[in-house]
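Partial complex: the chains shown occupy the same locations as in the complete assembly.
Think of it as A and B in the order they're written, each chain with its own count starting at 1.
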């Protein structure tokens, strides 16, 4: 498989962290501890894990409302993330944003954007700032297949290509824009054709294969750094859960979901890594235990954390009303 | 006469219009297979087919503008913008096309489109998903704006909006979709353009609409406990505004509280205050009070969100202040 045992363990560890933390989040949602929207990433773990491990710590990341996994792999603690879902002050956004709005400037994690397409121009601007300040680094922009239908996608690609900006467009094609299947929302389901129309090189990779994703993103990111120009990568994946928490899933049949579950990114990787004798069952158990402990701790800490006081309601709207 | 939910009322009215008039069709994000983000259009695709119930890509400006174009072409489109938050992406089409075409063409063309959107906060969906922009739409010449605060109005306003030869924006309140109420399809009236007194009173006028109507009625009950008889006026039509009805209730009670979920500065309540000042200045015995949304991007945690929005207690307190202050 072309990877070390340590790295294989790391990839698996991260995928399991996402899976278990989100399973817990779903439980907590049903228990009323987490409210509002909760968009789970379960099934798509290989995408965030593979991509993030190919990015440098100082490279900016712009994500969507389905960003729990990205944030975790990017280095935000399970506690910071879970506390945010609770809405506690110890959350990664002081509880103000909730599940859809994780932020962490230290990790250069710029949200957590819940307006579909709203993150595209931000990524272009972050890359522009790097270019103007002479920094050679990537700005990674994650988004879904549905987002490619928003006008801002084309406007942003044109701008990034015209100004030669180091943006890496990372499309998480999970086959659906909420309840609308790709073929019912995109006139040409070959999404790579869109960036190409703006002169942006575009590739496609199996998003259920964490190793393939990492390899592809590493190549794309390196090219962006070297040439300083934008690139596009489509990662073909699938969402196992509802779009948000409540969703009758009238728009797809069980058979389709079952089919994709046979290519579960975690199971797939475990099988291959085991076959390649990189890991053993014991490793998986150890990881599961470690993650279970981490998640349990995160829940405890989130439970114990403070709520922001009502006196602070209008805090952080602007720095100062009148300078 | 039967009871139905606010959601069912909107659906029933759309179904009736879709059945009665072949020019009517529904389009929007996930209105078909998914059944609507708030299940409002559930079942319509199965009943009417994909030609009449159209799932659109995520392209607010594109499909809302297409609705406007289809209206120019002789159709009677119902365009569902999932929530008012996303309507910022198609505001240009609504303001610069829907609202201006009749005028710019010297009256030669008109745009009979009904644009429905869910509005309001209260579901802990945070800043980007909790706006109320009724005040903005209500300030655009060329548009008509309705806000449904009752189950019957949810039904009647869909039909009235489709009857109108001009673009109508109908605001449905997200947190009211599950509200049950009486629905009389036979007694349905297209006169949704006048305000209605929802509760008679003599001590103070509570003026509101849409999302805040149930909260305001609760506030009136709280006041009743203290022997204060509040009149509750439901504006219903936000453009045009029923100034006479506003003057009538203020002239009766001489005190007013405007309740409105838009951000306080520039709120729709501000316009109501201005009209009271212009048309009923000498009737006022106390300053008009506004209970609006606190000026903060809506925070996710429940206790902070509740504190940011109008609540029965805040409304009742404001009403009492108007009574404490001498004329």
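Note that contacts are C-beta pairs under 8 Å (C-beta built on N, C-alpha and C of every residue); 3 or more make two chains touch, one makes a residue touch a chain.
Because the structure is predicted, anything quoted here is derived from the model rather than measured.
Colleague: What would the formula be if every copy in the file were counted?
Modeller: Complete complex, expressed with the shown chain labels, is A x2, B x2.
Rule of thumb we're sticking to: only the chains that are shown with their structure count from here on.
Colleague: Quick one: report the Å distance separating chain A from chain B, using the average Cα coordinate of each chain.
Modeller: Computed from C-alpha means, the inter-chain centre distance equals 36 Å.
Colleague: If we count contacts the way the header does, which residues on chain B are in touch with chain A in the complex?
Modeller: Answer in residue numbers: 29-30, 33-35, 37, 55-62, 85-86, 89, 123-129, 294-297, 299-304, 307-308.
Colleague: Can you name the residues of chain A that touch chain B in the complex?
Modeller: 35-37, 87-88, 95-98, 100-101, 113-118, 146-147, 149-151, 177-181, 184-186, 247-248, 250-251, 307-308, 310, 313-314, 317
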